[in-house]
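One protein chain omitted, others in place.
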Amino acid sequence: MCRWLAYSGSPILLEELLVKRDRSLIDQSLHSRQGATTTNGDGFGVGWYDDSGAPRLYRSTHPAWNDRNLRELAAGISSPLFFAHIRASTGTAIQETNTHPFRHGRWLWMHNGLIREFPRLRRELLVAVDDALFPSVEGTTDSEAMFYLALTFGLEDDPVAAVERMVGFVETAGHAHGVEHPIQMTVATTDGRSIWAFRYSSEGASRSLYFSTRMDALQALYPESAELAGLGEETRVVVSEPLGDLVGAWNEVPESHVGIVRPGSDELRPFAPAP
Amino acid sequence: MCRWLAYSGSPILLEELLVKRDRSLIDQSLHSRQGATTTNGDGFGVGWYDDSGAPRLYRSTHPAWNDRNLRELAAGISSPLFFAHIRASTGTAIQETNTHPFRHGRWLWMHNGLIREFPRLRRELLVAVDDALFPSVEGTTDSEAMFYLALTFGLEDDPVAAVERMVGFVETAGHAHGVEHPIQMTVATTDGRSIWAFRYSSEGASRSLYFSTRMDALQALYPESAELAGLGEETRVVVSEPLGDLVGAWNEVPESHVGIVRPGSDELRPFAPAP
Amino acid sequence: MCRWLAYSGSPILLEELLVKRDRSLIDQSLHSRQGATTTNGDGFGVGWYDDSGAPRLYRSTHPAWNDRNLRELAAGISSPLFFAHIRASTGTAIQETNTHPFRHGRWLWMHNGLIREFPRLRRELLVAVDDALFPSVEGTTDSEAMFYLALTFGLEDDPVAAVERMVGFVETAGHAHGVEHPIQMTVATTDGRSIWAFRYSSEGASRSLYFSTRMDALQALYPESAELAGLGEETRVVVSEPLGDLVGAWNEVPESHVGIVRPGSDELRPFAPAP
Partner (left out) sequence: MCRWLAYSGSPILLEELLVKRDRSLIDQSLHSRQGATTTNGDGFGVGWYDDSGAPRLYRSTHPAWNDRNLRELAAGISSPLFFAHIRASTGTAIQETNTHPFRHGRWLWMHNGLIREFPRLRRELLVAVDDALFPSVEGTTDSEAMFYLALTFGLEDDPVAAVERMVGFVETAGHAHGVEHPIQMTVATTDGRSIWAFRYSSEGASRSLYFSTRMDALQALYPESAELAGLGEETRVVVSEPLGDLVGAWNEVPESHVGIVRPGSDELRPFAPAP
């Protein structure tokens, strides 16, 4: 339904991954190969951490491929950690407040997938959002509801546990309403230092999700590559669909797993909803 | 905060009241005289009943004064009953789903004013919306919440009683949260045949609201006026601020009253929140 | 590059052809089969003649498939003659003034194709536009320049001759700048009564163009069809790509031809640029 990209590592201009690459994210907005829809033209968003470490957003309801401001910003802004998302609506309105990434405090969140029968479940899910957080819910998407439920369940303290509880909560609510497979998701969230990327679906057939290989491994494999040479060894990209065709550059995240990108050693571990 | 206009009577081109008049609604979007803000540039909407009697909407986040499509439509569409609204946001996002008029089935709703401390009250108000109606709430404004509460309380069967209950409910919720004067409103709603226009505020100092004088009275007063001559005697306009400067053309709706425009005799009666 | 549709006949709701049909124009905006691009998401426009016979426009820079106002208008407006166009930009800016149909007086114009090397030719083409017409050029597309050249060459008096001169002029200018095949076009224009539809390209390999079969022939072929029964026998649709899969419903316009739809007998004749 959507496509997204998360970057962490040596500061680079956003355009390197959003615009320039063959099969860049903008290219995917017109011609996705692995997405559920081939066109992702219902708005887009970019979230990045600026020089002060604060998260900033640029979100628009126009298609990414014809937004001039996006190209300007992507050429002028560099960041060590950013998220980008192109949207194909599953029915909710095309408006900035429905556009990913969502932000709360230092946290960003973006999602590809859906909560099935969300209009019927929405009220029950929203009622479970913490009182103090509720006024911050601005849009009407399932994705934003998932974010605020995860925040309610402690995202800022223990992201994996909070997302496990969120997914468990959605599945319980869905089953209570007779929805067989309530959730389908690849989700990325960050506090500006680490990135957590989840791949899960109730039916066990989740949308695709890829991590880039470690840069030192890639650099050993392609010693002549100028574009790889400049990137620090801990640089990582997580994507819903691979960028470019470099053999050996991408590892698929297995079904029902969460990957954690952080300073030091990354981690990949099984993910299961909490009851 | 906003300005609005409701028309009922002989079918006329929308542009007659939205564009052409001195102090037309578009003129008011730039230079309101009686509004709480002088500029109403945060989007606008028009709702009209088409030849089949179905309500249609055109809503945009651009200022009314520079929207070319609005001028085209206003010049090409005529209707016996239409609503128009220009918005000055009190804080919620500028997006079509926050733009008046709101529609549900055959009903339209628009509002000038606010629920004070709405972010703190919003959750409690939304939870009271009927289960079957909840999925239709698309935006995040106080105005739309008021509409769905009124629908929950029976707007389609007894509009005055439903709005009385809605206002009583909001005041009770507000008082419980320590808000002294929870609501300020002029509201118009219609089923395509009658128009109900409410003027009320918790503090007894409501925004302005005017009914046009009956056309037969106006026509007797100004027998030479070509523009009045063409309009049926039951034609009425309800506005938050008078259009034009015709002496004797406008009656102010008194504080805490509701006016009803309908085939046959119109009615003006006191309005009080229901406990 | 784009897709378009022209309708003439019994007044119908715009949504019948823009929204409802399998392979409606909105459907083609996401998944064109015969277009040079599969996605036509760079804005759209609708032009129709209202009850007074005046041409009205609704144009937007958003993709047609997610524009709510388009669905509202298409459901509420019926017309005996309308144009609709979905755009895939060939490089010029995404803005309403670059969106088809273009209008001048009673005339509408829309185009699929391009003038090759237009940035280099633009100045020479614009300079040839009549002095009185020049101030009305609002955008920067090749398509609008073609319209104003055709107007300069007498479109309002003899449309076929004027378009022949316009194409001849563009080819001469192109050749002078070393452009081998200067123009590629399917063009529709109307004065509100007749429609002229041109298929031509310098290289003799023009984009596709189809006329619907006469309704009386179709009705004889499909006597049980309710949707065909309601349409007058002279109803015709001209499209860059067929709508729906009714066998025998569409005739391809041959290379280098112009078709004329008008009260009485339609006409199809060869088209050649005038020197």
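Letters A, B and C mark the chains in the order given here, with residues in each chain numbered from 1 onward.
By our rule, a residue touches a chain if its C-beta (ideal position, glycine included) is under 8 Å from a C-beta of that chain, and two chains touch if they have at least 3 such contacts.
The structure presented is a predicted model; accordingly, all values stated were derived computationally and were not measured.
Peer 1: Which of C:119, C:232 or C:248 sits in contact with the chain that's absent?
Peer 2: Counting the whole complex, the residue in contact with the absent chain is C:119.
Peer 1: Just name the one of C:138, C:233 or C:267 that touches the chain not displayed here.
Peer 2: Answering carefully, the residue with contact to the hidden chain is C:138.
Peer 1: Across the whole complex, list the residues on subunit C that are touched by the chain not included here.
Peer 2: Those residues of subunit C that touch the unshown chain are 93, 95-97, 119-120, 122-123, 126-127, 131, 134-135, 137-140.
Peer 1: Using the document's contact rule, name the residues of subunit A that touch the chain not shown here.
Peer 2: 48, 50-51, 54, 56-60, 68-69, 72-73, 75-78, 96
Peer 1: Over the whole complex, note the residues of subunit B touching the chain we left out.
Peer 2: Its contact residues with the unshown chain are 30-31, 38-39, 41-42, 61-63, 65-66, 68, 89, 93-94.
Everything below uses one rule, namely that only the chains that are shown with their structure count from here on.
Peer 1: Does the subunit A and subunit B pair touch with the same residues on each side or with different residues, judged by whether over half of the numbers are shared?
Peer 2: Same residues, largely: of all residue numbers at this interface, over half are found in both copies.
Peer 1: Using the average of all C-alpha atoms in each chain as its centre, how far is it in Å between subunit A and subunit B?
Peer 2: From the centre of subunit A to the centre of subunit B is 41 Å.
Peer 1: What are the residues of subunit B that contact at least two other chains?
Peer 2: As it turns out, subunit B has residues touching two or more other chains at 96.
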